[in-house]
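Pasting a structure below so you can have a look.
All protein chains but one are shown at their positions in the complex.
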Amino acid sequence: MLSFIIRRLAVAIPTLLILVVFSYVIMYAAPGGPFDMERALPPEVMDNLNAKYGLDKPLVVQMFNYVYNVVVHFDFGPSYMYKNQTVNDIIAQGFPVTLTYGFWSFVVAVVVGMSLGVMAAIYHNSWLDYLAVGISIGAQVLPNFVMAPILVLFFTLWLGWLPGGGWQGGQWQYVIMPVIALSTSFMASIARLTRSSMLEVLNANYIRTARAKGLPMRRVIFRHALKPALLPVVSYLGPAFVAMITGSVVVDMYFSTGGIGVFFVNSALNRDYSVIMGITILTGALTILFNLVVDILYAWIDPKIRY
Amino acid sequence: MILNRAKARELETAQIGAEIEGRSLWADARIRFFRNKAAVGGLIILILVGLFAAFGQHMTPWSNEEVDWGVLGQVDTMGRPSFESKHYFGTDDLGRDLFARTVQGTQISLMVGLIGALIAVVVGTVYGATAGYYGGRIDNVMMRIVDVMLSIPYMFVLILLLVIFGRSVLMLFVGIGLISWLDMARIARGQTLSIKNKEFVEAAHAIGVRPSTIIRRHIVPNLLGVVIVYATLLVPTMIIFESFISFLGLGVQEPATSWGALISEGAKQMQYGTLWMLLYPLFFFVITLFAFFFVGDGLRDALDPKDR
């Protein structure tokens, strides 16, 4: 297993390099640049800006400089849009925010989602099943850009319990609504995946045997059924966890949390190349890392799995 | 209880299986699918929504783009749903008939949901099963490609598609297709890693069945349960994702619309006393998703090879 992990981490570096090259090329190929605005800048002003940020150099040179600075200095460059901020500043501000509400969303989604899924599977086709399925579908059908304004109407305007937005360093009353808005659809997916894979496992021969031998239901479920049923859920959770901790643009925009979700979309819309690259590399590294974690979990769930 | 039900099914299967050996899986699945009330209900709703999309336009004198000038400017009073004005679902904020717009939006969004899910199922399953079955270096390369594709700033891919190929509904599906299968591939691969160690796969391998046949005959059928359930989860995601693609300019253009666009416009108007703009499109979105979920669950139950 250790050699597998080392091999995978070694592959991560070329993978990230390919990601950088690929992203750079499509980003530059897309129309518009960071300094285009309603008012066309005079050419001399545009030249000065391009020179200051090194955008006047050939793409290959820019890419090389970028990778060099990242690897040697861990410097992801200045933001082209937020002129007094570096990409490191922006990620240092935004990532803890999304990490916080993303982590809690993950916890809520996994705990509630798996409980609903297991309950639905055990009481298959009973009213408990329908209730669990109903809750999970209900949580998914309301897109979060519909849910977010409803939450604020409810908790802020009508009840006056929670502030309508902001982050304030992550005080609990600012975290609740983002977590609700972000976790629900993930929770629903987890519930439905758990339910279906649990049903599959419960029908497997060894579970039937265990039941036939008269083992108590609870023991069958937790000792024998749950672990193998986790496999597809774990596959889903890898990318889902990364998606949650890198934030959601809807959450950041509707709740003014200042997380990297909103930075990513704004930087893409504004062609703030360095910020796009910084967040892309962060997302890429996390994706690779957590897919490795998923593979390790596979081996724990099913010891027969070999890589 | 589970045991009894399973046993009953076993008996059914045995009867059918005895007659036509090769088609038993599918014939059996069909029978079991139609016994599932929720699944059949879902299917009926889907057909009704499909009929609504196909023929709804004939039920209204309004088109999806005509502005009712008498309503414009006072939508909150004149634009209410009413049979008198023939605006059955009311109008949108510009006095355009919401019924006609919902009909037309349904056409787009149903297609987006179905095609997105279909691409995910076909490409994702085959890709994931291949990577998982071969394992080793092939798996590593194939899955790192997925990692890269999951991480690239996807918005630029969409913008480039727009710039290079121009806008069209086809490009919308290309845009959706490019991203929809990635997570599916990961799930299919995960399942395959486990399935390939099962006795029946090892047996097939031992007697010299070709890998492509093993994947097709033994791996994929065992993946279908999870794949179908996950595909139904993708449907709402794709339908909402379409509105982002359209925001960039690649997808559906005014005056054409979609559920995503209608719901998001309706949500913006939520507090202005024109709630119908949100509720009608949302209603169709919701019942369709319910229908997809129940059909998906029904299919899963019906196709579960162990559940016989």
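Just so it is clear, A and B label the chains in written order, and each chain counts residues from 1 on its own.
Assume a contact is a pair of C-beta atoms (placed from the backbone, for glycine too) under 8 Å apart; a residue touches a chain by one contact, two chains touch by 3 or more.
The definition used in the following text is that contacts and distances are computed from a predicted model.
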The complex's invisible chain, by UniProt name, from "TldD/PmbA family protein", "PTS sugar transporter", "Nucleotidyltransferase domain-containing protein" or "Oligopeptide transport system substrate-binding protein": "Oligopeptide transport system substrate-binding protein"
Displayed chains contacted by the hidden chain, counting the whole assembly: A, B
Touch with the omitted chain, as defined above, among A:Leu131, A:Leu215 or A:Leu269: A:Leu269
Missing-partner contacts on chain A, residue numbers: 30-33, 35-42, 44-45, 48-49, 51-53, 78, 81-86, 90, 93-94, 148-149, 152-153, 156-157, 160, 163-167, 252-258, 262-263, 266, 269-271
Chain B residues that touch the omitted chain in the full complex: 65-67, 69, 72-74, 76, 93-94, 96, 159, 162-163, 167, 246-249, 253-255, 265, 267-268, 270-273
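Following the convention adopted for this analysis, only the chains that are shown with their structure count from here on.
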Rounded Å distance, chain A centre to chain B centre (Cα mean): 22
Chain B contact footprint on chain A (complex, rising order): 7-8, 11, 15, 18-19, 22-23, 26-27, 29-31, 124, 133, 137, 140-141, 143, 145-146, 149-150, 153, 185, 188-189, 192-193, 196-197, 199-200, 202-205, 208, 211-212, 228, 231-232, 234-236, 238-239, 264-265, 268-269, 276, 280, 283-284, 287-288, 291, 294, 298, 301-302, 304-307
Residue numbers on chain B that touch chain A, as the complex places them: 2-3, 6, 135-136, 139-140, 143-144, 147-148, 150-153, 155-157, 159-160, 163, 182-183, 186-187, 189-191, 193-194, 197, 225-226, 229-230, 232-233, 236-237, 240, 260, 263-264, 267, 270-271, 278, 282, 285-286, 289-290, 293, 297, 300-301, 304, 306-307
